[in-house]
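This view holds just a subset of the chains, kept in their places.
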Amino acid sequence: MKLIMAMVKPFALEPVRLALSAVGVEGMTVSEVRGYGRQKGHTEVYRGAEYVVAFMPKVKIETVISDDQVDAVVEAIRGAANHGKIGDGKVFVIPVEQAVRIRTGETGAAAL
Amino acid sequence: MQVDGAATAWILTATALVLFMTLPGLALFYAGLVRVKNALSVMMHCVAITCLISVLWLAVGYSLSFSGGSSWIGDLSKAFLLTTTKDSVTGKLPETVFFMFQMTFAIITPALIVGAYVERIKFQAVLMFSALWSLIVYAPVCHWVWGGGWLQQMGVMDFAGGLVVHATAGVGSLAIAVLLGHRDGFPKDIKPPHNPGMTMIGAGMLWVGWYGFNGGSALAADGGAGMAITVTHLSAATAGLVWAGLEWVRFGKPSMIGMVTGVVGGLATVTPASGFVGPLGGVILGASGAVVCHFAVEFVRHRAKVDDSLDVFAVHGVGGVLGTLLAAVLASAALGGGGYAANAGSMGAQLVVQLAGIGATMLWSAVASVAIVLVVKATVGLRAPPEHVDDGLDLTQHGERAFTP
């Protein structure tokens, strides 16, 4: 199993969710985060003073999937979140050793 | 003299409006501009000052300001309102109503100074500074200008507090900001306002409440009050547009914080003049107030490098002084104003009086504020310890957090 961790622009969340559903991903967890990368943040001006805001609002999507889904999932995320603009985000793949469904105690792929 | 019921009804209302300016108006206006870890501490400053100054006003503040006394300061004949009853009368109002209306001014003036020392001050210092400042700076200047003191005798024009409120608070802010030192990271690495919406709510409340502040200063429900709220409103509106316009031209975007800062600057500027000028005077005061305060903010921050954090001097101090000067020009009947005080008589003479008032007020505010800050520093201390500043004043000084999920 793998944890797919994707940071995308907030308005890309809905398209990504739909794309993931379409490739059979049935669970995911989302958090509001702030990110920094090529897109370097920006400057806000309040009362004439410049404030360097290093981080841009992003959404982090985490979904644990079985090994054979990895390519499809990464492709689905790319397809839905890619606007060809700096700051569109990244996808990371992290190994997962076990998954357990709290309610039933099911483990492994059955728990996803 | 007979009590005027209509005037009483309006000043009761105006008193509620001015209290509303401080709580929750100013508390929100300021709290939105700081970081979230210090938001409650700013609110606490406003609440605590309200409580503390109210009791002091009863004890001696009102008496020092408005009892007979000398040209320089009142006496203690009205201390604790011991001789005031329901039936006591001041002008056309029950004295209690006058006492309360004036109290709300005494509250908001030191509360304005909160903006100078946010995010780094000890709570003890807030209390001690505000108490001393109210008695040593506010009460005398109030007596000079409104309580029968020497400036009033000279015919100074300060309808609702350009000198008494805004100039004193502005200079006091500068004093404490300098002596307290800047926030960590100032001026380059400070954080943007954590909640501009909160600041907007506060600004809206300040605007509405200012009808009571300036309109109430007519101490009557008549055309004078009507004209005062008219010019007040027009100055605010004009200043909001001008400030946002300046931002649009200079930075490419008009911001909400900018527009409401302009509004407040326009309100501060029109305050001293609001009983003397006509509608176009209000527009002129607003426009000039916005331009001058806008650049004053940058001057204080970038040139003078003083961390008067929420720009109390640049907005209130500068606005109040500017309005006090312009009052002498725009009051001219030729310009639609209401004419001059009998003992001044001409624009030139009035300008001299206004300058005297500005000079004396600023000088006394500066000297006394510095002295008070030094006493506070030497006794309870001024600056919160660095760990408190790091972790935020909310948790460390008050044991509370702005949001618990």
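As written, the chain order gives the labels A and B, with residue 1 at the start of each chain.
In the analysis below, contacts are C-beta pairs under 8 Å (C-beta built on N, C-alpha and C of every residue); 3 or more make two chains touch, one makes a residue touch a chain.
Since the structure is predicted, the reported quantities are computational estimates derived from the model, not experimental observations.
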Tally the chains of the entire complex by the labels shown and give it as a formula. A x3, B x3
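By definition in this document, only the chains that are shown with their structure count from here on.
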Just how far, in Å, is the C-alpha centre of chain B from the one of chain A? 49
In the complex of these two chains, what residues of chain A are touching chain B? 44-49, 51-53
Spell out the residues on chain B that touch chain A in their complex, using ranges where they run on. 187, 189-193, 247, 250-251, 253, 255, 257-258, 261, 294, 297-298, 301, 311
